[in-house]
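Just dropping this structure here.
For this view, one protein chain was removed and the others were kept in their places.
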Amino acid sequence: MLHRTSALVLTAVLATPAMAEEFQWAGRTDPQTMDPHAVSSAPVLGFLNNVYDGLVRMSKDMKVEPSLAESWEPIGDGEGWRFTLRQGVTFHDGAAFDADDVLFSYERASDESADVRSWFSPVTEVKVVDDFTIEFYTNAPNPLFPASIANWMIMDRGWTEANNAARPDKENGNFATLNVNGTGAFKLEDRQPGLTTTLVPNENWWDEAEHNITRATFTPIQNPATAVAALLSGDVDFVEPVPIQDAARLEASDGVNIIRGIETRTIMLGFAHEADTLKYGANAGDPNPFKDVRVREAVAKAINVDAILQTIWRGSAEAASQLVTPALSGYSAANAARPSYDPDAAKALLADAGYPDGFGFGLKCPNDRYPNDESVCQAITGMLAQVGISAELDAMPVSNYWPELRADNFDMYLLGWSPGGSLDHEHPLRFLASTPNEEKRLGSWNFGGYSNARLDELLPSILSEIDPAARQAMIDEVTALYQSEHAYVPLYTQPLVWGTRDNIELTQRPDNFFILRWVTVN
Amino acid sequence: MADLSTSAPTKPGRKGRWARFADSDFFYSFKRSPVAVVSFTVTMLLVLSAVFAPLIAPTNPFDPASLNLMNGFTPPMEPNAFTQESFLMGTDDQGRDVFSTILYGMRISLFVGAAAVLFAMVLGIFLGLVSGYFGGWTETIIMRIADVQLTFPSILVAMLIFGIAKGFTPVEYRDQMAIWVLIIAIGLSDWVQFARVVRGTTLVEKNKDYVAAARLIGRSPWAIMIKHILPNALSPVLVIATISLALAIIAEATLSFLGVGAPPTQPSLGTLIRIGQGFLFSGEWWILFFPACTLLALALSVNLLGDWLRDALNPRLK
Partner (left out) sequence: MLSFIIRRLGQSLLVLLVTGLIAFSMFRFIGDPIDNMLGQERTIEDVERLRTQLGLDQPFPVQYYRFLENAVQGNFGVSYRQGRPVSEILLERAPATLELAAVSGLFALGLGIALGVFTAIRRNGIASNFIMSASLIGVSLPTFLIGILLIYLFGVQLRWLPTFGRGDVVDFGWWSTGFLTESGLKSLILPAITLGLYQMTLIMRLVRSEMLEVLRQDYIRFARARGLKDRVVNFRHALKNTLIPVITVMGLQIGGIIAFAIVTETVFNWPGVGLLFINAIQFVDIPVMAAYLMLISVMFVGINLIVDILYVFVDPRLRVDSAGGH
């Protein structure tokens, strides 16, 4: 229903009845660019997965499977990886795909102007062996490398260079910001940034098409109520995400289906570990109680996660015990228990730590980043007040939130983490648990400055260990460490709720990427 | 208040203030207008219940320690599935009693609205008098500033001020400051109307003989402005103030929808509606319905009152 036509073809459009396989979908955010290397954000990478392909891709159950690479194998004793490329693949404009395009895409994606270049920080050299073989050498054995480049999409050297888009340009944009020439299952027919983006099937796609779509249009709808109304009225066929409170009602209404899953994002509370004094609330300026592990444990025990899941999440989220969810690799099954809700024990711990009458502090929270973020923070404020510590809640838009956290303006804060890239426990260990170290690019989201020497020592070995059992043993050890120190209070894994009209069949992948080629319109 | 005339018996010769009021044309036309009586009664009822909210409300929704999350989403007059508690108008997502939250929220809405209008009125009257009386550069500057103000639509002004003030406020005061910033933001976008009306009256009155006479006997400009000129402008000012009050309450709600309103830990009616609209499709209609009805009743009765005031104070329309 959102076509654009030129005046010349107006009469034709008015006469054409809508085809059954036309698919309309709506999401919260518009992918800000069509350039797969310029921006590393879920809306962009998720959308571009439909038009571009990588060397490898994720299957419906998040397993690595061949895509433009038919197979891959380690080189020697973990010096790198050798990929054998698929033959006979063409880009949307008809150009043939070969190893040179992969090399070019590597150069482009690892350029300073590319947002995704951190994926290639372990890579020391890339060698084209022949037209359909390419080798990636890494600085240390890197068992996760193939999985970590699942969202690295291959562009055509000829097309990109001919259109002056050989390097991504996030600031000023270039041809690749608005145009697409991929190898993916769909071609970009029309792009109106912020308004609509229209895709049509790529009839020359190398893989078997599972979908029956003839045309698909994406519209960003920011206001959740508007999106739900559009789904209910049949103006769109698919909406993600559906606000959790509307899920039950939508499920019950005619013509709409709800698909629920558990996302990869874990929501947690973080503390100021390093700060000497509290910054906010009634006790601003006093010594920082969160340096004491007993106080952090008291917080963990004061929060009734079950109540949050029961009411705010209406029973569809799952409590979290660690920084990743059970669905992801590296999950520590040995440490699956989380602190139980026990306000009396929390009070006792606080008294023990020297705060029998509690204290006041500041809780920072985003109000437009994660679903229900502000409600959850409000609920937490209430629960903490019941054990005597009063949080002054400061909820703000995410555009203010990250600068505040970077400037250390918090006593306690809410954070969500999704291990994009590797989808492995090592990811949050690197970004959240490791001692911050700018040079080694470690702990860059560890705002509170949590630091544990043993964890820092084990991390490099975890990253390079090839033997899964030995690796898991090390991960189990560090998980037990950060759990016992209550470095973070993992709260829950948020649910993934999608809504469709009931004539639509699709597959929900846990990383919240909507894959158009798995859609069937009945 | 409609029965004041009976409580203040008229004595010939020495009439009390109330009695004179009760005898006035103004009060007469009030009594004769059922719309005015009803809207006045509703307004007073709402204002009083907001003022005495702590005495009326069953719970204090602003005290986080008293909340039980398990009470969340309880429908009106039905016991909660977990806690068996029941609430007149149900509870919201935080387990707050909607009825109490409305009472407390109305306090904030009314306070913000009244303070914003008062601020706009004082500022507008002052600038209107000064620019009309002194003229010259003073007038040019003030009226140009008024143009800037009109240039920016009220919600944009409020968003600007909110943005800037939030940046200058130390974070630890932000929660309390939010309310004051709202007042200034809404007030600042409203003063122009007052200033224009007062300036207009001033321009007309300042050339009249009695003002010239007052000037001749050496009264100070301020005394002339306030004692002689201003009373002529009071009727339109009162009408604008009443209508602005309704507008200010609505503006606060709109700002809240755009994300620059009262904090959700201390929600105003507008914030409650913003929160409630998220539950419109989920079946928890009461979270939106009751606050929206309250806002409607409040704004409508104030508007009707303002409407009637305009007619009553405009003798030409009688």
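Read from first to last, the chains carry the letters A and B; within each, the first residue is number 1.
In the analysis below, contacts are C-beta pairs under 8 Å (C-beta built on N, C-alpha and C of every residue); 3 or more make two chains touch, one makes a residue touch a chain.
Because the structure is a prediction, the values reported are computed rather than measured.
A.B. asks: Can you list the shown chains that the hidden chain touches?
C.D. replies: Per the touch rule above, the missing chain touches A, B.
A.B. asks: Given that one chain is not shown, which residue among B:I250, B:I275 or B:A312 touches it?
C.D. replies: Residue touching the absent chain, from the options given: B:I250.
A.B. asks: Given the contact definition stated above, which residue among A:Y341, A:W445 or A:W518 touches the chain not shown here?
C.D. replies: A:W445
A.B. asks: Which is it among A:T124, A:N139 or A:S399 that touches the chain not included here?
C.D. replies: A:S399
A.B. asks: Determine and list the chain A residues touching the chain excluded from the picture.
C.D. replies: These residues touch the chain not displayed: 1-7, 10, 13-14, 32-33, 38-41, 112, 115-116, 118-119, 169-174, 177-178, 192-195, 219, 221-223, 225-227, 229-230, 232-235, 368, 397-403, 418, 420-421, 431, 438, 441, 444-445.
A.B. asks: Where does chain B touch the missing chain, residue by residue?
C.D. replies: 35, 135-137, 139-140, 144, 147-148, 150-156, 159-160, 163-164, 166-168, 246-247, 250, 253-254, 257-258, 270, 273, 277, 280-281, 292, 295-296, 299-300, 303-304, 307, 316-317
We take it that only the chains that are shown with their structure count from here on.
A.B. asks: Considering only the defined contacts, which chain A positions touch chain B in the complex?
C.D. replies: Against chain B, chain A makes touches at 224-225, 228-229, 232, 243, 245-246, 248-250, 279-281, 284, 304, 307-308, 310-312, 362, 367-368, 374-375, 378-379, 381-386, 390-395, 397, 409.
A.B. asks: Can you name the residues of chain B that touch chain A in the complex?
C.D. replies: By the definition above, chain B touches chain A via 63-65, 67, 69-70, 72-73, 82, 93-95, 171-172, 174-175, 259, 263-265, 277-284.
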